[in-house]
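Removed: one protein chain of the complex. Kept in place: all other protein chains.
Coming up: chain A.
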């Protein structure tokens, strides 16, 4: 493992009673990157995060976070990390300022420094005007922003974001993505879990997908999408059989499958370059095209391919 790995996980296993939640996983996160950890519910994601953040004791394997062993020096790991929890973990009866104040005091940040950071962070997440509002009166997006600000208060080396945009409206999500990019730009390593594949795709430098307690695939978003390979063109014509013959000579086409609803043509290179030629050939053969559609692999496809599950079936 290289010297610039800020998280090193090796042969990690964890069982609850008879249930093996994590079955020997290993991965590294490089300093300064955005790393996404994806998987269906029950795949072992939360267990892994809880071990990395010292909330669960390590059973088997080695885990180092920010240079410290989680089993031997949990206190130092805790000092070095920030966490934004999945649910709204806020004390309803504290004000925004008190919520931040409480957190800062837990980490023994000196008073003056604490005040300065609270002012700065509340300005960044645009909650200055809500300073003395109790958290129960905040909207969902404000609550999430407050939690991000709280997670950043200790200037962590690694920020764990567990489903940071779950249940938020599109505008709020985009703002939170901006904050995440800003924070990452300032040097903080981000460990992200999310159920939104486009979020992982847009934000991450690297992604690992876990299922049934094992890592099934790791790579950059582009690599993962490329392993699925091909773009797919869907074609509906007045005579699919003839159309199939007409395009079968095109070099980039890897396979053609016929179905009652039309042809699906997988293409080994960039589908958008190949599509005009397909259309020309079919038209040239005198066949009318009623519908054409080009689909590039998305992170959703990658996820479904490796876990065999649709995200929306896994619930929240």
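Throughout what follows, contacts are C-beta pairs under 8 Å (C-beta built on N, C-alpha and C of every residue); 3 or more make two chains touch, one makes a residue touch a chain; residues count from 1.
Everything below uses one rule, namely that contacts and distances are computed from a predicted model.
A chain of the complex is left out here; the name its UniProt entry carries, from "Multidrug ABC transporter permease", "Acetate--CoA ligase [ADP-forming] I subunit beta", "Methanogenesis marker 5 protein" or "Acetyl-CoA decarbonylase/synthase complex subunit delta", is "Multidrug ABC transporter permease". Of the candidate positions A:8, A:33, A:69 or A:98, contact with the unshown chain belongs to A:98.
Checked against the full complex, the one of A:56, A:285 or A:304 touching the unshown chain is A:56. Against the chain not displayed here, chain A makes contact via residues 16, 50, 53-57, 75, 78-79, 81, 83, 85, 87, 89-91, 93-94, 98, 102-103, 105-108.
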